[in-house]
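Removed from the display is one protein chain of the complex; every other protein chain stays in position.
Each chain carries a letter (A and B) given by its place in the written order, and its residues are counted from 1.
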């Protein structure tokens, strides 16, 4: 079994941001020389997520508004008694999820024509990390 | 390491539909001859999902109504400026998720007694695909 582990670093300008990481993930898959296997793409933080969907700017704004509607900023989360103010970012991370696992077939990401991999930052403006781990034959 | 990749095709009659694919996935696992490993079941579209839950028709209707409540059809999504009308289907896909990964133990899907694998179509009446990838020893 071959495997390769790399880490992507982020430090977004905005508090919330959606970063297309498909090319980076594809590059790591290529570097791994895995032909048949999978790649795990997983945020290493509890206020960020990773998801697969469309690279369409209008939709990305729709997703952001939808997440804010279902997991809104609210000063009153119990979590804020610890001094934090990012309770909503934890809930957004749970809603969108922190990881995806993608198939690798014939040495490439086996995605549908519109599927793109996104890093979703919900509490940015500081250094954060995603682990990308490929394994297979 | 053994691996086997197959694709399931769908063309649902309804706009939204929930299709039990447990037997198809189990059949692919058997064909792969993998004894210990995993199987990834992943929609290749951004307006569909894959989930694990109960094969009970009342519950499936509850799930459908719940998804419509949390990620409703709405003519005003920004995504619709592209000419699309399926913004809600993207959000439903994010909510239910596009993939599951299931354990394979002693050559079989290692599921609990009520766990069934479903393809969730949110924008049907056209050809769509799911990738099923088994790997292990």
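Note that a residue touches a chain if its C-beta (ideal position, glycine included) is under 8 Å from a C-beta of that chain, and two chains touch if they have at least 3 such contacts.
As the structure is a prediction and not an experimental result, all values here were calculated from the model.
Interface note for the absent chain: among B:61, B:74 or B:125, the touching residue is B:61.
The hidden chain makes contact, of the residues A:16, A:30 or A:129, with A:129.
The hidden chain makes contact, of the residues B:28, B:43 or B:100, with B:100.
Interface with the hidden chain, as seen from chain B, comprises residues 1, 36-38, 51-54, 56, 58-59, 61-63, 66, 70, 95-97, 100-103, 105, 110-112, 114-115, 136-137. Against the chain not displayed here, chain A makes contact via residues 1, 3, 5, 40, 42-46, 70-71, 77-82, 87, 90-91, 93-95, 97-99, 101, 129, 131, 133, 135.
Going forward, only the chains that are shown with their structure count from here on.
The geometric centre of chain A is 20 Å away from that of chain B, both derived from CA atoms.
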